[in-house]
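As you look at this complex, bear in mind that one protein chain is not there, while each of the others sits in place.
As written, the chain order gives the labels A, B and C, with residue 1 at the start of each chain.
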Amino acid sequence: MNDTTTKMMDMRSQEMQQMPETSGMDTMMMQECIEACSAMEQACTMCADSMMGADMSMCRSMCANAADVASAMMRMMMRPNGMTRDTMMAMLQATTMMATMCADECMSMADMSEECRMCAEVCRQCAMACQKMMDSMSMA
Amino acid sequence: MNDTTTKMMDMRSQEMQQMPETSGMDTMMMQECIEACSAMEQACTMCADSMMGADMSMCRSMCANAADVASAMMRMMMRPNGMTRDTMMAMLQATTMMATMCADECMSMADMSEECRMCAEVCRQCAMACQKMMDSMSMA
Amino acid sequence: MNDTTTKMMDMRSQEMQQMPETSGMDTMMMQECIEACSAMEQACTMCADSMMGADMSMCRSMCANAADVASAMMRMMMRPNGMTRDTMMAMLQATTMMATMCADECMSMADMSEECRMCAEVCRQCAMACQKMMDSMSMA
Partner (left out) sequence: MNDTTTKMMDMRSQEMQQMPETSGMDTMMMQECIEACSAMEQACTMCADSMMGADMSMCRSMCANAADVASAMMRMMMRPNGMTRDTMMAMLQATTMMATMCADECMSMADMSEECRMCAEVCRQCAMACQKMMDSMSMA
């Protein structure tokens, strides 16, 4: 996020504290999760474009999936008015799974492609950010 | 889907029968689920645009979320090469939850807006199509 | 579109007749254009997933682009409240260009892949539907 979008997110976060569905959420943690999802969408889009060989077809399509899921997850976190605990938890779960599986697949290609190795790293960070969100929501 | 995209999906489905991760999947059921997700993306996009009042802000933002989740789900089902059982199940779960919650919220606005009533119906059908997919995958 | 989303689009179309920005638009033609964009998003998503060889990397990435542009175009036509003549014209122009170039590239692969041949056909139809919309808007 740049300075202006961060300021906008701070304003949205303050609103969230006043809504019953979202009042307990750790909004700092959510901003990190938004960044991680944005990075995953970008890394996976570039990684899918870079892979050439036929043996990379699974990795390429998983990256395309991961980019789309990350984009939907990111946007959900930017809409406090539409947020419910249950939809957030289910989508965080799906994104964590997608990020973890995509990281594993990309990592298995890391010897052939430096871009795959970097993409795996970004996916791993996204999985962790989503898991942290889920943990904090379970405790709230 | 139109005739050509249906034919393309039939070809993709035949490939799926030969891949270990996707060999057991009911591809006819999956095509119905693709249609249901596509309809939900469209209905929710139109519904979000039609709602005016401040008291409809939750419904509007949930519809925006539901459209994005449905789009990611639909695309995942169109990429047999990137499909794994675990990512499919997690994302079907998230889409079912999103569709169900959005349907409930839209239904609560049905007296004020015919578009909300119709949108709720489309979301309900999408939730059912996703649930059917999950049931058949659990049995396979 | 299924029966319910078609009915919703009819309602949106009636609203469009009462808004100054959109009052002259041929809403029947727009529904065809929405269908054509939806088909292009689906065909290109499947086509990109199906292509294996390194020599198909340009086609694959153009299909990924075409799917994303078609999706944005489709959603714009489903939001009468946000519609302006100038943004519609510019985005129709971009979608026509994208669809035409993607059709050419896919057609050049048609001997190797039946899916590319079909995808080219769907892209061609989308280019035509967008062009028809632009022509009717220029005359209005």
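Note that contacts are C-beta pairs under 8 Å (C-beta built on N, C-alpha and C of every residue); 3 or more make two chains touch, one makes a residue touch a chain.
All values derive from a computational prediction rather than experimental measurement.
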| item | value |
| --- | --- |
| For the chain not depicted, the shown chains it touches | A, B, C |
| Full-complex contact with the absent chain, from C:M1, C:M52 or C:A94 | C:A94 |
| Residue of C:T6, C:T27, C:N65 or C:Q131 in touch with the missing chain, whole complex considered | C:N65 |
| Listed residues C:T6, C:T27 or C:N81, member touching the removed chain | C:N81 |
| Missing-partner contacts on chain C, residue numbers | 57-58, 60-65, 68-69, 71-72, 75-76, 79-84, 86-87, 90-91, 93-94, 96-98, 101 |
| Interface with the unshown chain - residue positions in chain B | 48-49, 52-54, 57, 60-61, 64 |
| Hidden partner chain, residues of chain A it touches | 1-2, 4-5, 7-9, 11-12, 15, 34-35, 38-39, 42-43, 45-47, 49-50, 67, 71, 74-75, 78-82, 114-115, 118-119, 121-122 |
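Keep in mind that, in the parts below, only the chains that are shown with their structure count from here on.
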| item | value |
| --- | --- |
| Chain-level touch network, classified as line, ring, star, complete or other | complete |
| Size of the rotation, in steps of 5 degrees, that lays the CA trace of chain B over chain C | 180 |
| Same or different residue numbers at the chain A/chain B copy interface, by half rule | same |
| Chain A and chain C: spacing of chain centres that average the CA atoms, whole Å | 28 |
| Residue numbers of chain C (touch at least two other chains) | 49 |
